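Heads up, one of the protein chains got dropped from this complex, but the rest are sitting where they should.
So that you can tell them apart, the chains are marked A and B in the order they are listed, and the count of residues begins at 1 in each.
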Amino acid sequence: MIVLFTDFGPGGPYTGQMKAVLARAAPGVPVVDLADDLPACEPEPCAYLLAAFAPAFPPGAVFVCVVDPGVGGARAPLALEAGGRWYVGPDNGLLAIAARRAGDARWHTLTWRPQRLSASFHGRDLFAPVAAMLARGEPVPGAPLDEAATVGGDWPDDRAAIVYVDPYGNAMTGLRAAVLPEDAAIVAGERRLTRLRTFSDAAPGAAFWYENANGLAEVAVNRGRADRVLGLGVGTPVRVEAAGAGA
Amino acid sequence: MIVLFTDFGPGGPYTGQMKAVLARAAPGVPVVDLADDLPACEPEPCAYLLAAFAPAFPPGAVFVCVVDPGVGGARAPLALEAGGRWYVGPDNGLLAIAARRAGDARWHTLTWRPQRLSASFHGRDLFAPVAAMLARGEPVPGAPLDEAATVGGDWPDDRAAIVYVDPYGNAMTGLRAAVLPEDAAIVAGERRLTRLRTFSDAAPGAAFWYENANGLAEVAVNRGRADRVLGLGVGTPVRVEAAGAGA
Partner (left out) sequence: MIVLFTDFGPGGPYTGQMKAVLARAAPGVPVVDLADDLPACEPEPCAYLLAAFAPAFPPGAVFVCVVDPGVGGARAPLALEAGGRWYVGPDNGLLAIAARRAGDARWHTLTWRPQRLSASFHGRDLFAPVAAMLARGEPVPGAPLDEAATVGGDWPDDRAAIVYVDPYGNAMTGLRAAVLPEDAAIVAGERRLTRLRTFSDAAPGAAFWYENANGLAEVAVNRGRADRVLGLGVGTPVRVEAAGAGA
């Protein structure tokens, strides 16, 4: 299975051009769009999303990760083997948290180059062909790389900020719910929110936080848009407070 | 064929996570995104859309229907066999009109549960795996249910309101054109609209209604956005008037 994880935007031509490459280079391999509405040109929040989504995918899955504002510049193209899955993408931290959580990361600098490499679309020209090679079981076309040489090694294990706003307006944080005290409150947009189990446990219009289906602490409003109600966007900081503390 | 009918939003991660489940549990079965931009958290208008779209799909198609604001709460998960097709989704009326139109509905409460059931994403954890079972030809993992016990039995056969605004701004009603008099007018947004055959029969900028390609009465503006021109959105009521009547 090849999994696309990009900021290409819904409907635009870039995902389709990648899929056309994959259909030819890895025929018969299922291609799944995991997300194409990631925060544009912001690898750091996306790194926490990737780490949250990846464990549900089967061993052998190959993630093509393209949030790549430095495309065509000096940043290196990488392949990462971690937790039995492969990841290809730019060296800008996008893969760093997934690697750290897996605990068995093996990094590679991609040395393979296509005959024609555009200066602005390495997703199509470099990362998709390499993903197809890996999905076909071929060896990684690169050289081993020390993790210390990659970007993101100094990023925190969890990120106390909004990393994604979903189409309903729910705001995912970069905090794993499992690392928070069971009765912790989250302060977001100047509101102190208690934890509930799911949407239908909140009154219509009420804000709360909960452990979402991918293990992240998520700020939500039952039958409403948390982003608008609370004034949240990607990058908005959040704060964890012990139960009973706070305003 | 497995057909996705959701309010997950274009580009977001939920459709992709469902497809990843389906790719593993029903390999080789085509998966078609019928819609992922349905009115969020509003099963009633979606029920009329589903009933309009479904007849064009082949026998044996399995619809995974997820417009599910009550997820994780008390609402039951259902499977429906109707008109030779299968539907899985929540008991909130979403499947009710498709069932009624088919005339041979057989309802089931799903009793199967996955090892891990999140509180907020039954589409991925429950409905997609069940759809895969049905697509593989396995028996429905549930118990028969009396239609009288399901939500939506008291909803009208047709709904005199806007049920969907498409990406062009055309506004579909929940009224089948075939049940309206040939020369009926539709009053929408305080404008009385006559029936035309298609867009190119209207002057540029002119508003009209017509029978859309799925049999619904649809309010449109040639080379314009009916939603903006007439001030229409999901839930806006419309009124049918006999020819010659009205303002």
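The rule we apply is simple: a contact is a pair of C-beta atoms (placed from the backbone, for glycine too) under 8 Å apart; a residue touches a chain by one contact, two chains touch by 3 or more.
On a predicted model such as this, the values are computed, not experimentally measured, just so you know.
In the complete complex, the hidden chain is touched by one of A:Pro59, A:Gly73 or A:Gly103, namely A:Gly73.
Of the residues in subunit B, those that touch the hidden partner chain are 1, 3-4, 9-11, 30, 32-37, 49, 53, 56-58, 166-168, 197-201, 210-214, 222-223. By the touch rule set out above, subunit A reaches the unshown chain at residues 7-17, 19-20, 23-24, 27, 40-41, 69-74, 118-121, 124-125.
Throughout what follows, only the chains that are shown with their structure count from here on.
Separation between the centroids of subunit A and subunit B, computed from CA atoms only, is 31 Å.
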